[in-house]
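For this depiction, one protein chain was excluded, whereas all remaining protein chains were kept in their positions.
Just so it is clear, A, B and C label the chains in written order, and each chain counts residues from 1 on its own.
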Amino acid sequence: MANDVLGSEPSRQVRALGMTTNIGRANARRIELRGFDLVDDLIGKVSYAEALLLAVTGRRPTRAEVGALDAVLVSLIDHGMQPSALAARLTYSGAPDAVQGAMAAGLLGAGSSLLGSMEQVGRLLHDIGEAVRAGTDPRSAAKREVTRILEETRRVPGFGHRLHHDGDPRGTRLLQVAQELGVASEEMSWLALVGAEIEAQTGRRVAVNATGAAAAILLGIGVPWRLQRGVAIVSRAAGLLAHIGEEIESPITPAVRSALRVASWLDDEEPDAGDRGKGRYGKENGRPDEHGEEGDLDA
Amino acid sequence: MANDVLGSEPSRQVRALGMTTNIGRANARRIELRGFDLVDDLIGKVSYAEALLLAVTGRRPTRAEVGALDAVLVSLIDHGMQPSALAARLTYSGAPDAVQGAMAAGLLGAGSSLLGSMEQVGRLLHDIGEAVRAGTDPRSAAKREVTRILEETRRVPGFGHRLHHDGDPRGTRLLQVAQELGVASEEMSWLALVGAEIEAQTGRRVAVNATGAAAAILLGIGVPWRLQRGVAIVSRAAGLLAHIGEEIESPITPAVRSALRVASWLDDEEPDAGDRGKGRYGKENGRPDEHGEEGDLDA
Amino acid sequence: MANDVLGSEPSRQVRALGMTTNIGRANARRIELRGFDLVDDLIGKVSYAEALLLAVTGRRPTRAEVGALDAVLVSLIDHGMQPSALAARLTYSGAPDAVQGAMAAGLLGAGSSLLGSMEQVGRLLHDIGEAVRAGTDPRSAAKREVTRILEETRRVPGFGHRLHHDGDPRGTRLLQVAQELGVASEEMSWLALVGAEIEAQTGRRVAVNATGAAAAILLGIGVPWRLQRGVAIVSRAAGLLAHIGEEIESPITPAVRSALRVASWLDDEEPDAGDRGKGRYGKENGRPDEHGEEGDLDA
Partner (left out) sequence: MANDVLGSEPSRQVRALGMTTNIGRANARRIELRGFDLVDDLIGKVSYAEALLLAVTGRRPTRAEVGALDAVLVSLIDHGMQPSALAARLTYSGAPDAVQGAMAAGLLGAGSSLLGSMEQVGRLLHDIGEAVRAGTDPRSAAKREVTRILEETRRVPGFGHRLHHDGDPRGTRLLQVAQELGVASEEMSWLALVGAEIEAQTGRRVAVNATGAAAAILLGIGVPWRLQRGVAIVSRAAGLLAHIGEEIESPITPAVRSALRVASWLDDEEPDAGDRGKGRYGKENGRPDEHGEEGDLDA
């Protein structure tokens, strides 16, 4: 059927439909990524971080750029038992044959408040860059942005950390690594100006955090701000996978489920019903994975 | 560009690409759902459940069928604070400007173990139906399926409930509603045979649960087993939305976050560090939603 | 283990953890939704739309409110072969045993540009309401909002439709239904003021579209603007389910896959390779669902 239209000259019509890409191509014998032969040039020769940068920017990165991306990717892999890790583990427990769903559930928490805030920092630095390229001096550009942000919200993304209140050690380390690798970006210097401006306007000294440093580094190696949250997602995907692995071996969902059940448990009027309830509850903790003939988990 | 190929006779080529649908169509003045005029025939005249059945089955359902679907949809909306509700709330808290992500995260937990198990019951009943239509008597078909399932796993989907150990009240009620509406299906009678067979083989009497009854009813009103998990998802979407609304008004994520932080907290060696840690912790509980100038949530 | 802490008095500690909810509760014999007995009061007695409103608002809705919600839910179920429907169908084809993933993929497209734009209209009307309650007259409030929005972007959400350029028939019909049901809201009158203001400022008369009318109606029946995108998601979930059902019966993915393959196909240098490529291509169209011994779909 499709052959009637496409059979004779397949590529022309479909290209006309506009569904073309410059990222990768394949035919029966060859696969290309950004013009490189995947098999001959890349597999076994470059690291994942290098291939990621190549795919996203379209050009072969330098060794230092790859090192900087690796540092960013390593820094955000995990941060203890986060809400997103818990979401992934709970989802896995409900749908154990669809790992992709559990990972997606965890990654969907990388939004404006958490992890994904790298996008806001990236945009802030991008906007300073636009102003600088239009002739504003960097300090004034930083001042204007900080003023605007502090008027709208109470905090500037990329600075401070609720747990690491004396400074996010990842932020410092990431900036140091970029320096050592020789890929310090002008965005990194603007980030410092933003920090100084926050101190000037609020009287508080707050350190660059992990997402702040990551955003400045990523802009410097060619990852646009709109894609930066995606880099955080790639990074955290590894941590979520580790959490799913741990959930398989030593699941926490049964305990969470018990706690949740208690949290939305109706008080029984009859005393024996209460006992029975408690009996079940203990039993469930004792044999968290056994459904036995007793039937469904909560539907 | 696309005009070169498509401009003169748009519909022919694209239909040839095979991307056609019989579900709905639209032009500048009219929108159709399964051939009905959405605006003139449906909006304000039929309920959501009726439109859902129309969309899925392609035919106008009877009043009784709509009533049965409403009963199924109502029965699975919520079941207290479930893992999927928690996953949705945690995800919302990380990405509050993307409600769609929070709802997706919650729905992704509707898999083989939880809620989505309706699919397995539906398939079981479908398989009995195939056997019956091929000449096997229903009782033998049920026996064969139960034997096979009990050999592979220890429980038959659609029967029993961990919390409702004396019988899932939703299951009983759903079957009753279907009887009253006059849409009792042959699948409902097979479900009873399956229950009898479970008792015969295990010596335990387990009642039909909500997903079991729902699957039998849905098959009877024309929803194939492969789509039944989707009906559970539609139903639970309403409950998840309510949970997101509650999370906005009285969030539980700060408390969960604190609990999680404790769960993956490094023991500090220095005593004062411990105090400081505790101080933060209390503060965080006291002002759970305030990021203030202190910076990022955990990235 | 959990018993040590929780065993004696389960509810106290867990409530203290803050994971409580007022939406629903359950014990062995009873399930409650917003204080109503799910089994005795709701299943078989109320429609899904009524249960949804009850769950979200916490109060029993009137008959007219339920009718208005049904109208909104019906109006957004489907709009022909949308990008989100295509995304769901493509995802189903890659992961056919995880319907929940396919539905989630489709729903994730309900963001700021598409379908989810109901949230922006809802917020606009909410902001006008805040201003009105603070003493501004409605016309001035509408004027201020329209001016601000037109300065920032070029269009006001809730008005106009690319396909329905002479007016979205769903918008008109929804407003009419709300009038007939007697649940016309003050938000509906503000929506009219916004429309007048758009015409005054741009010289163009644009009609209220489906999401505009839906937002005004939903605010009137108690659904806050932050949850309105979720109502659109519930609605569209039914349409996506119908598309997945159609994908199972008459899949479009093989044709799309072929078109995509052509779109990223390397030109073969050797003439016979080209032929072979074309041969494969035709074959694939002829037997779209057969993997046979030929192996993997594209990995």
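Methods note: a residue touches a chain if its C-beta (ideal position, glycine included) is under 8 Å from a C-beta of that chain, and two chains touch if they have at least 3 such contacts.
The shown structure was predicted, so the numbers you read here are calculated from the model rather than taken from an experiment.
Check A:Ala26, A:Val132, A:Ala196 or A:Leu266 against the missing chain and you find that the one touching it is A:Ala26.
For chain C, the list of residues touching the undisplayed chain reads 1-2, 4-6, 12-13, 16-18, 76, 79-84, 86-87, 90-91, 93-98, 101-102, 104-105, 108-118, 154-163, 165, 168, 198, 202, 204, 206, 209-211, 232, 253, 256-257, 260-261, 263-265, 280, 284, 290-299. Within chain A, the residues in touch with the undisplayed chain are 17-31, 33, 38-39, 42-44, 46-49, 51-52, 55-56, 67, 69-71, 73-75, 77-81, 85-86, 98-101, 103-104, 107-111, 116, 119, 163-166, 169-170, 172-174, 176-177, 180, 224, 226-227, 229-231, 233-235, 237-246, 248, 252, 254-256, 259. By the touch rule set out above, chain B reaches the unshown chain at residues 1-3, 6-7, 10-11, 14-15, 17, 19-21, 24-30, 32, 95, 97-98, 100-101, 104, 255, 258-268, 273, 276-278, 280-282, 285-286, 298.
The rule we apply is simple: only the chains that are shown with their structure count from here on.
Each step here moves to a touching chain, and the least such steps from chain A to chain C number 1. To fit its Cα atoms onto chain B, chain A must turn through 180 degrees, a value rounded to the nearest 5. Residue numbering at the chain B/chain C interface overlaps substantially, since over half of the positions present are found in both copies. Computed centre separation for the pair chain A/chain B is 27 angstrom, with centres defined by C-alpha atoms. Centroids built from CA atoms put chain C at 16 Å from chain B. In chain A, the positions touching at least two other chains are 1-2, 6, 17, 95, 97-98, 101, 104, 260-261, 263-265, 276, 280, 298.
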